[in-house]
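Every protein chain of the complex appears in place save one, which is left out.
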Amino acid sequence: MHSRHFMNEEEDFKVGPRSQKAWGVHIATAFFFGEAGAGLYFVSQFFDFTIGMSIALLMVLIGKGGGHLVHLGQPMRGWRALAKVGTSWISRGLLAIAVFVFTGALHVLNLNTAFMPQALSALVSLVAVAACLVIMVYQGFAMSHSSAITLWSTGLMPVASLTYGLLNGVLLTLVLGFNTPLLNDHPEIFQLLQAAAIALMLYGLVMVLSLLHGAKYGSEGGQKSVELLVRGAFAGWFVPVVILLGFVVSALFMSFAPRNLFSMIAVAGTELTGYYAFRVLMFKVGTYDPVMSFAHHFRR
Amino acid sequence: MDLSTQPVQNSMKPGKWVNSTCKMCLHSCVTRIHITDDGVVNKVEGHPTAPSNNGRLCPKGNAAILRHYDPTRFKTPLRRTNPEKGPGVDPKWEPISWNEALDIVGRELKRTMDEDRRKLLPAINDFQKLFLWAWPAAYGNANYFSSVGNFCGGGYHPMNGFVHSAFAAANDVNYCNYWINNGGGDGFSSHLHTAAQANHVAKARVERNMRVVVIEPRLSIGGAKANEWVPIRPATDRQFALGLCHVLVYEKLYDVKFLKKDTNAPYLVGPDGYFVRNAEGKIYVWDAGDGQAKLWDDPSIKDFALEGTYQVEGKECKPSFQKFKDILRDCTPEQMSEITTVPAENIRRIAREFAKAAQIGSFIEIEGRLLPLRPAGYNFYRGAQGHKYSAMTNQSFKLVNFLIGAIDTPGGHVGATLDDQMQEIRGGCGMINAGENGMMKTAPHQLHPEVPFSYPPNETHLMGYFPIGVDPGHLTQMTLENPEKFGLNYKPDTMLMCHSNPVWNLSGKREKWFEMMRGMRFIVAIDILPNESNEWADIILPAHDLLESWNLTMIEPPHHEGMCLRQPATEPLYDTKSEEEIFNEISERLGILEIWNTIQNFVNGFHQKPELLLDPKTKYGDKEIAERKGKLWNGQDLNWYIEHGHAVTPRKPEKWYRPWEGMRLHFYIEDILRARDDLKKKMEDANVAIRHEWEWYDYQPLPTPKLDPVHEEPQEFDMYAITFKDIQINFGESIGNPWINDIVFKDPVHTTVLLNTATAKAKGLANGDIVRIESPYGSIVARVSASQGVHPETVCVSNALSRIATQNSAVRLGGGNFNELLPANLKNTDACSGQPETVAKVKLTKLTVMPAEFMASNSAYAHGRGH
Partner (left out) sequence: MAKWGMVFDLRRCIGCNACAVACKQENTLPNGMFFTKTLSEEVGVFPNVTRIYIPTICNHCEDAPCERVCPTGATYTRADGIVLVDHDLCIGCGTCVVACPYDQRTRIESEMLEQGLFNNGELTPFEKQGNVRFTAGTVQKCTFCHERVDAGLDPACVATCPTEARIFGDLDDANSKVRRLIQEHRGRQPLPEKNTNPRVFYID
């Protein structure tokens, strides 16, 4: 077989797995802010932590929204993406973002001014949390929803989104809440969050590894994705950054480092770096299966 | 108006269709062209009514629009202002008027004419306007500085002339069931109306289960589609064919009746190789029934002996069949296997399968005529026959067909004329005429009449010494290097190129060609786009392209005949002229218009219908010439052609099958010996110095298994390099068309040179490595890819990689011209036919430094393929 190692295989007219190119860093960035922001909001609202909620809203609005807009080919008509809530996770996500930003903002405002009646405010906060949860998972659903790319096409994708979302939320809360009454006054919350972080890291690690395992045995395209991550062009990023930095180093640091702001920033830094790398790499190694999975049947 | 319901596909837009014919390669697939109401050509399709290409086009045909709108096209006459000339050197063109340009050309060519008419080197290659090739004759010159019909068919065309009295030959796809395809792309990738033939062959394969066996060093497209791919060592195809012949003869699998009745196989051959004749010149055969010699047409002959040794007229003699059988004694499959690397049992099996498929003895009735049915044929072309002993090689393939009786018969191997007006044109080449002693008259000159012998030689390529071949333009390198040796008493200093790229197409060292080009006092090129050759020109005369001009042609059709119309789809985009106009203007300025018109009458066959004759003093444009060709073909005027587009019909069976009925075919080609001895005598008489070096062995009446000299290059050259065309590419010429580039440069077959995987491994070469490919004559550079589909001793170099420096920046540089690897000398040229060796012995050296040409932005390797 003509080997492909030096050619730009995507361009070659060869049967064989090909990488997707449509989603890249812009979308990864949007996803990053979406899952970090929504996670932060979720944890913050749980603890009525206004700073967290406010920053979370900004992350989703500017980071996620901006990332998407930059990615779009026709950003001016971006609003049209609301059209297919019935079938499209992208529509649902966009709706969730709109609802989230609106209700989240109302909720934060209400926390400070209490301008809403009790019942309404409860409803708004509930809707905000629900929308925030949707944001945390819909990106995973958007990826897992089609069978095109084996690596993505798994129920673990939304789980990964949720896990990462929560983990990001916890770590950001640990950073933003440091030296605020939330954590200063409530050491038990600090401990709880710390424990949650470590648990989520371990869980995340297992989940990412299962993702790879599933992809590897899922299809030729899946196998190629895993190869790229573990041995191929992206192994230098995936193993050290996503796995070691994002989970192992972060978890060890969280377990053993002294409890100070610097440590929290450091852990959040390593974890978020790992997470961002995860998001980018998931796109980079997204591989379609060879169109002709049955090509060999056609041998003479 | 609802815009979204407006058709936006190009062919659906408001506009009109006009009938025309493709010219993206030399063939003539019929097209229809869509032009928008705004006058933009926006779709070219196959013409649905043409039975030849059946409404279909190959990729090149689909890319005509981008040739039309190519921004690098020559837009006005140009004059060079940069006196420095060289590959890649910008000529610094300056636009000038037609009058000025033509006056300069007229003046310079006149000067040459007055000094010595032989000092012109013409290169005119347009197959769709074959009559232009004859223009140098009007000038009084028989030089030919190009390789067209020679690189590919030096031996092939004359041999078709000997055997079928035709230019080309094809397996009859209408009935063939077992198709051996040896070193030719027919039906898959090139040759004989590529797109059309691919259509017919696919149908035969799929709908009739025709078996295809492809014999090639590389897994070509044909190889990939074949039932069996037989990898063979390059330049050993003759030995493979002789191996088949051995089995057919020694296992008595041949068509006795055909050989006895329809060929000269029973004619008795004497010790000197000539037939044994009586005093009146009549040839003897041996009547095995009566046990005595008789004259060939003696009605009392009971049984023509094919075998045996006899004494006749005091000479020991044998039937020519026996002579062949004697040669074949040393061509056992085992012996041939050693040379070809094809396992002996495969040679045996294929021979037996072939004979079985031939259904020897069967008949078929076609249009009331009872014809032998032989649904098996051995087909071959450029790659198989492009070797030193080319005449012998071609004959060996023909003899495989002879043995099973498959010549010119339904299902077999059939002669195909060049342009179907041959009956009476170019001196009757291609016409079936009765010859002496019951045999068909041989017609080895398929392109132009024989060039007379001269000494000192009038032609730089020594065409006068090739009484049966196709112009060996490459020999110019040899003679100009050593003019005294060849007695060349003039130095060519003027060049006229039209539709030709000799600096690309000729074998031999580029540097020596460059040196020769530098030595030219004046070069004029008639072309549409910059290429390796016209970048040396002093004057460019820009021609209309295929969408702007008139023509009528049908070129090398296997299964169909009839003229196809080319008509302008648009007004010329630029200040260009048709080739017809250009040659008229030049001729007028040289005072040879009358001769030119007379010659045009002759080569176009207008003399067959006197009302079509050109008036000697009038200048006829492309439209008028086209109209006359149409009237000559079927009596219809141009309006008829404009309406119908073409006059294509299936080839008439009486012309296609056994048009020589009643004559005998040349199993044994005595004329080759006669040509040798005539030449010998002329050389003796003229005391030609090089006669002792002349390759006299090359003239054989029957093929022998002698190895081609390429196999005897020093041992260190341990691999063979081969070149090939492909369906996407017209020579290297379509490279530069964005659509062609977009498909070609995505295929490792065309972006790297291919090596067998095991060979690459043994040589420590990995995919993407850069190698120098070096022959005893020159070297090129390329990247390698490993492939299972390559003979272990072969390096495959696509024409897509063969382009070198050029003014056309869309052309991708490929690391060097393959022809650089080939010798341009007599030793590796068939003295019988002028065919040069087209395979090179090479060695590969891995390079560690990326050569500069690979870094160029238009390198075939630069695009998305860097390390």
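All chains are identified by letter, namely A and B, in their written order; residue positions are counted from 1 within each chain.
As a convention for this text, a residue touches a chain if its C-beta (ideal position, glycine included) is under 8 Å from a C-beta of that chain, and two chains touch if they have at least 3 such contacts.
All figures in this text were calculated on a predicted structure; none of them were measured in a lab.
*Asks:* Based on the whole complex, identify which of A:73, A:181, A:236 or A:258 touches the chain you can't see.
*Replies:* Spelled out, the listed residue whose C-beta touches the missing chain is A:73.
*Asks:* Write down which of A:62, A:83, A:209 or A:235 is the residue touching the left-out chain.
*Replies:* Among A:62, A:83, A:209 or A:235, only A:83 touches the chain that is not shown.
*Asks:* Quick one: say which of B:231, B:492 or B:630 touches the chain that got left out.
*Replies:* Missing-chain contact among the listed residues: B:231.
*Asks:* Given the contact definition stated above, which residue among B:344, B:642 or B:727 touches the chain not shown here?
*Replies:* Looking across B:344, B:642 or B:727, the contact with the absent chain belongs to B:727.
*Asks:* List the subunit B residues touching the unshown chain?
*Replies:* Residues in contact with the chain left out: 4, 7-13, 36, 38, 40-46, 53-59, 61-63, 65-66, 68-72, 188-189, 194-196, 198-199, 202-203, 205-206, 219, 221, 223-225, 229, 231, 727-728, 738-740, 742-743, 747, 756-758, 787-790, 792, 810.
*Asks:* List the subunit A residues touching the unshown chain?
*Replies:* 1-2, 11, 13-16, 18, 20, 22-23, 27, 68, 71-75, 77-78, 80-84, 87-91, 94, 142-143, 145-149, 152, 219, 286, 288-289, 291-300
Keep in mind that, in the parts below, only the chains that are shown with their structure count from here on.
*Asks:* Considering the complex alone, what residue numbers of subunit A touch subunit B?
*Replies:* Checking each residue of subunit A against subunit B gives 1-8, 11-14, 300.
*Asks:* Which residues of subunit B touch subunit A in their complex?
*Replies:* Result: residues 227, 743, 746-748, 751-752, 766-768, 783, 785-788, 864-865, 867 of subunit B touch subunit A.
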